[in-house]
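Only one structure is covered here, and it is reproduced in the block below.
Note that this complex is displayed minus one protein chain, with the remaining chains in position.
Chain naming follows the written order as A, B, C, D and E, and within any one chain the residues start at number 1.
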Amino acid sequence: MKQLPSELIETLKEFLKEDIRSGDLTTEVTIPVDAKGVATIYAKSKAILAGMEEVIAIAEITGLEHDQLVFEGNWVNPGEGVMKLSGSARTLLSVERVCLNIVQRMSGIATKTYKMVAEARKSNPKVRVAATRKTTPGFRYFEKRAVTIGGGDTHRYALDDMVLIKNNHISVVGSVGKAVRMAREEVSFSKKVSCEARTLQEAIEAIEAGADIVLLDNFSPQDAAGVHEVLTKKNLRDRVILEISGGVDEDNIRAYAESGCDVLSSGSLTHSYKSSDFNMLLSMR
Amino acid sequence: MKQLPSELIETLKEFLKEDIRSGDLTTEVTIPVDAKGVATIYAKSKAILAGMEEVIAIAEITGLEHDQLVFEGNWVNPGEGVMKLSGSARTLLSVERVCLNIVQRMSGIATKTYKMVAEARKSNPKVRVAATRKTTPGFRYFEKRAVTIGGGDTHRYALDDMVLIKNNHISVVGSVGKAVRMAREEVSFSKKVSCEARTLQEAIEAIEAGADIVLLDNFSPQDAAGVHEVLTKKNLRDRVILEISGGVDEDNIRAYAESGCDVLSSGSLTHSYKSSDFNMLLSMR
Amino acid sequence: MKQLPSELIETLKEFLKEDIRSGDLTTEVTIPVDAKGVATIYAKSKAILAGMEEVIAIAEITGLEHDQLVFEGNWVNPGEGVMKLSGSARTLLSVERVCLNIVQRMSGIATKTYKMVAEARKSNPKVRVAATRKTTPGFRYFEKRAVTIGGGDTHRYALDDMVLIKNNHISVVGSVGKAVRMAREEVSFSKKVSCEARTLQEAIEAIEAGADIVLLDNFSPQDAAGVHEVLTKKNLRDRVILEISGGVDEDNIRAYAESGCDVLSSGSLTHSYKSSDFNMLLSMR
Amino acid sequence: MKQLPSELIETLKEFLKEDIRSGDLTTEVTIPVDAKGVATIYAKSKAILAGMEEVIAIAEITGLEHDQLVFEGNWVNPGEGVMKLSGSARTLLSVERVCLNIVQRMSGIATKTYKMVAEARKSNPKVRVAATRKTTPGFRYFEKRAVTIGGGDTHRYALDDMVLIKNNHISVVGSVGKAVRMAREEVSFSKKVSCEARTLQEAIEAIEAGADIVLLDNFSPQDAAGVHEVLTKKNLRDRVILEISGGVDEDNIRAYAESGCDVLSSGSLTHSYKSSDFNMLLSMR
Amino acid sequence: MKQLPSELIETLKEFLKEDIRSGDLTTEVTIPVDAKGVATIYAKSKAILAGMEEVIAIAEITGLEHDQLVFEGNWVNPGEGVMKLSGSARTLLSVERVCLNIVQRMSGIATKTYKMVAEARKSNPKVRVAATRKTTPGFRYFEKRAVTIGGGDTHRYALDDMVLIKNNHISVVGSVGKAVRMAREEVSFSKKVSCEARTLQEAIEAIEAGADIVLLDNFSPQDAAGVHEVLTKKNLRDRVILEISGGVDEDNIRAYAESGCDVLSSGSLTHSYKSSDFNMLLSMR
Partner (left out) sequence: MKQLPSELIETLKEFLKEDIRSGDLTTEVTIPVDAKGVATIYAKSKAILAGMEEVIAIAEITGLEHDQLVFEGNWVNPGEGVMKLSGSARTLLSVERVCLNIVQRMSGIATKTYKMVAEARKSNPKVRVAATRKTTPGFRYFEKRAVTIGGGDTHRYALDDMVLIKNNHISVVGSVGKAVRMAREEVSFSKKVSCEARTLQEAIEAIEAGADIVLLDNFSPQDAAGVHEVLTKKNLRDRVILEISGGVDEDNIRAYAESGCDVLSSGSLTHSYKSSDFNMLLSMR
């Protein structure tokens, strides 16, 4: 389990500021300043729950009390209460939309991740399903955390997490082998070096140059399985993590997982999920 | 046409920082510091183009030159180049992901908005299609701007844009009429007052109390049409803007538009759109 | 009653930082670090009290206890204590100047506003007295809040609150009617559209084009009353809010109020008020 | 002459953000994005001009060209143009209010300062007229700079500029002499030590303890002159700067200046000045 | 004793963010989220202790309890515990490095300062030993505070603390006397004016022009003593503070102190100190 790093608190405050700006006009003119209430967040669709840490942090930022009813990572059903917030009725109404916007998106991602992991592991119980950097600008931390809650691997959070040599880099340098060797030499020993390979030959070249990870980009499941086999025969397979990306989605992930690779990456985890539905009901105290 | 407000420049810098953090490791070790290149952003799916102002701003922030090939708001086809960026090859590679993440999301929203507006106006040429506050935290400005590019109405940007009395407020105050009168009295004359109505009676009460807008929440198209007719007969219809929200989506928007209302609001414009597909290709100069 | 939005807390911290900077040299060398005291803020002139929320917020930011003796919006007399702060003597001395600078200015504005509202309502009990954007940069929120405490209307807080078409805009567009129609079309239905009119004819044109508010700029009370009458006869008066601005001040506001308009705006509320006098006395505990 | 420190640029951006917020709605819907114009700032009342550096900085921040017609510190007459700005018509309209709000306040302060300095120097040509910390929170830098332009002395900008022992400090420590000695000992040799004195005896005590400045608080001109004489006789006068504060204003400053003191401080320079009147006229290019 | 100004709290948060960034990976995967521990900071070398206020502030920022075992400014011996922190084991491990990095550097500086002060006062009990602006960018406040803890004088914190005319300024202006007179005239009476002198003649010129401090730059102890004597004879010595800088270090400070000057400044206090050694041991609760 992961605590929100303190700088995320600042981000959540920015989210509240974005929505509330100079003040919640409606609440200020209709709700007495000292009115107290209890607000419950309910699931309205079946989902893997995520975003509770964020709601708790918002409660703490704004002086509300919280009572978490379900833990993150569990399935929730329509009509199920997941969190009770209590305190100033004005505050409850003013933070409602931001809380729901976070929980709906994070739960949507966690749900999709959970399903893809489950599907992939039917054929390969050790395979990892990883997200990409195709996230919403400004909201990446939360989308990546939702992937973790759904059982996925966050992959790189930012461009400084690992070296990942892509085709654009290779074409400038000239060859996979040369690019990997340059990275090995220049980058701190504390960092991994990954490299895209478009052919079996490039995969071998990358491994021999010292890549920690080889990324097969836009391979069919069959071709990926072929690479796995040849590498195994050449005793290169256990020197490297084999990752597949490009077009991996719910309907083909099981086939890709069968290929024998270690990691399946999918941009769709964060760029084309469906928000789960939640709402918040207020009662006065 | 709308220029990016200067504070958005800071937001775009934050987006770059989120992705690049302490540096683009891969590019630093594979691309010479003085290499120059040209990168073209291509559409990979049919879409209403959006996000060009943001890419231009990122180019200016990072010292790249830009040459816009298609204007925002136009349809683009798969394979069509939309923007050329040129300058430092390192910079081009380091900003690629953020540019694409913005363009893909904004074009996805603009495309969905455009379709819903077109569909609604088949039956009601003057109707407006509006977004809601169900946006991604931290990314609202861009999502709202994409709605505008697609021909939609942004609705409230934040809680201080207008008074919008919802059921939670009404239940605290006691009645629609009282809530509207409180708002009228307390809020600056420069602000509009909108109020949710659950029944025809509440709609009439809101108008008589001075609401500028009445929001019919979760009405069927038929019931909404009924409200429109009664208000017209009572000579109340032209004193108010009639808005419908709750479950409005692509498949029913035409029916809702026929009801005679002025505005149709839909959260799905920003919470369940599909990213359009774009990529960026680099060539060295 | 209005709570300070959380971002204002940051502004108050900036105010403290501006005055204290790297430390209160004098206090650090003369007051023991653990000395405790009680400081009372006294009025030294008759005034409508304002700025108490800000002092309370500063107390909370700096760990002082507070005991409010008079509510905002009430008259205070010379020698009357309005707030007791207690805690670290060093802190009390270090925040003194910022607290007084806020209370003196806000009370000065509230007092002037109160008097102008009272004067205007002698002849027109429903009229509103509104401030303008002629505020001190960086201090607008507090000046506007003081206007509210004095019984006035804040008018636009910023340029995104409402459309207000002024002569400079009209001269570019070509006519009042065209400018209002452009605004009506382009701007979200959630926003009001106001327009300056230099003549009766322009006022009528603005209303017919759909303006929510017509602003009579630099009219004499008599001319404004004439506009009111003609609009009433033409059945246009109840479709619009009539606002007067330009030279409205304490000595003529009653005459302007008699004209039948709805709103009287005056820049002098914030640009030429006199600070009320307050001081703070410390006793050790 | 003083350049704006770079952090002030950030402050000016904040001022623009405060006024423009998410965008200048009116300008966006009425002025074409590529329209160009020239805007001239005119004086509407006689004043010592100030605030030109700020307007220039705003022009540079927002990409406008500027042509300064009158230098700061000179008298301007009603109808006299002081600055021409040119560029995007939208930008000119969006920055108008902030520019004027700054120029009006700073010129008002510079004008008042100039008059008080002139009056004081009629009887004492070497006397300095100084401001206090009674400034508008968040706007102090600009108010102090206006004092300088008017020929005044800024006095302390913040609590870390100098030690200034006031009555509250003295009553905790026990005596003027002890307080000055504590300060002398604890504070860096690079800082001056000033001390309030309520009597001649305290003034002498402060000087003998090593004060650089003695501040006579709420003395009449006659009493202050008496202190000056005694100190002169005792050969203490040239070891100290003699400052008077408390109730110094335009009508009595000449009498105070005659007392033989070195510095006259007046809070009224920044808390009860009258804004000078300026406006901005736009013509399209 | 000096409390940390509130803006320093933000700086300490930045320090934590620099080290922890998006999260302490190791601690998150090995330490249970609810594990509690006690961590003690021990000295590993003999030193004057400094940095305790900073550790306490970090504890308060991160929700840890603290129990200070030794006060700042005292000698500590190897193996001596100086501070106990308790609370979340994850937090204790995540803040360890930043706490130690601060304490080691500050104690190193305090120790060096203490020794130099002791050495200098052997020959001149009233002399002050001052730091310079040769500090680590971003860390100056802490280095200056460490100097104070060690018994030194902070000298200027920033370029606005005092006028200090150096050779570069003199060569532009033309002479020491003219430069001092310009400063005296232009700068607020609340500020001191210091001036470098390369010769006895320049020292006299500076004093006669009104300098508060004369800085003898790169004088030998003998030459400095000569200046002191001549000034004394000419009755100028008590009108000025005499400071020496340039090459002052532990091995010659006693000789310089004998010269009769008031202040000895040494850049080596902050640019070439040796970090004291401290570590932190954790035990689970």
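Note that in this section contacts are C-beta pairs under 8 Å (C-beta built on N, C-alpha and C of every residue); 3 or more make two chains touch, one makes a residue touch a chain.
Everything quoted here is computed from the prediction, not taken from an experiment.
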Candidate in contact with the missing chain, chosen from E:9, E:56, E:118 or E:187: E:187
One chain isn't shown here. Among E:44, E:84 or E:133, which residue touches it? E:133
Among E:38, E:162, E:231 or E:244, exactly one should touch the missing chain; which is it? E:162
Residues in chain E touching the chain absent from view: 11, 14-15, 18-31, 35, 89, 93-94, 97-98, 100-102, 104-105, 133-140, 142, 157-166, 168-169, 171-173, 179, 182-183, 185-187, 191, 271-272, 274-275, 282, 284
Considering the whole complex, not just the chains shown, which residues of chain A touch the missing one? 128, 130, 153-157, 160-162, 188-192, 194, 213, 241, 243, 262-263
What is the set of chain B residues that contact the non-displayed chain in the whole complex? 13, 16-17, 20-23, 28, 33, 61-62, 90
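To be clear about the criterion, only the chains that are shown with their structure count from here on.
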I want to compare two interfaces, C-D and B-C. Which one has more contacting C-beta pairs? C-D
So, in whole Å, the Cα centroid of chain C is separated from that of chain D by 24
Chain B residues counted as touching two or more neighbouring chains: 21, 157-158, 160-162, 191
